[in-house]
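Heads up, one of the protein chains got dropped from this complex, but the rest are sitting where they should.
The block that comes next holds chain A.
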Amino acid sequence: MAQERIFGTGSRREEEPDAPAPATPPTSGAAQAQRDTQGTDDLLAEIDGVLETNAEAFVKGFVQKGGQ
């Protein structure tokens, strides 16, 4: 039972339509490290693609009341 069935909103998939594939399971550290390095530029570009442009306004807009 997916979470949508828990809260009853029909048959919509749980991921966003453009959501990426689920996390890959862990593999060897060395292989990952290499892929990691090669992917840094790509990663930074992806980050810039999702961040809101006005960093200051975005951060300032996040105000909660205190919790516990």
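Operating definition for what follows: contacts are C-beta pairs under 8 Å (C-beta built on N, C-alpha and C of every residue); 3 or more make two chains touch, one makes a residue touch a chain; residues count from 1.
As a working rule, contacts and distances are computed from a predicted model.
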Record-based protein name (UniProt) of the chain missing from this complex, from "Pup--protein ligase", "Putative spermidine/putrescine transport system permease protein", "RNA polymerase subunit sigma-70" or "ABC transporter ATP-binding protein": "Pup--protein ligase"
For chain A, the residues touching the chain missing from this view: 1-4, 6-9, 12, 14-16, 18-27, 29, 32, 35-36, 39-41, 43-44, 46-47, 50-68
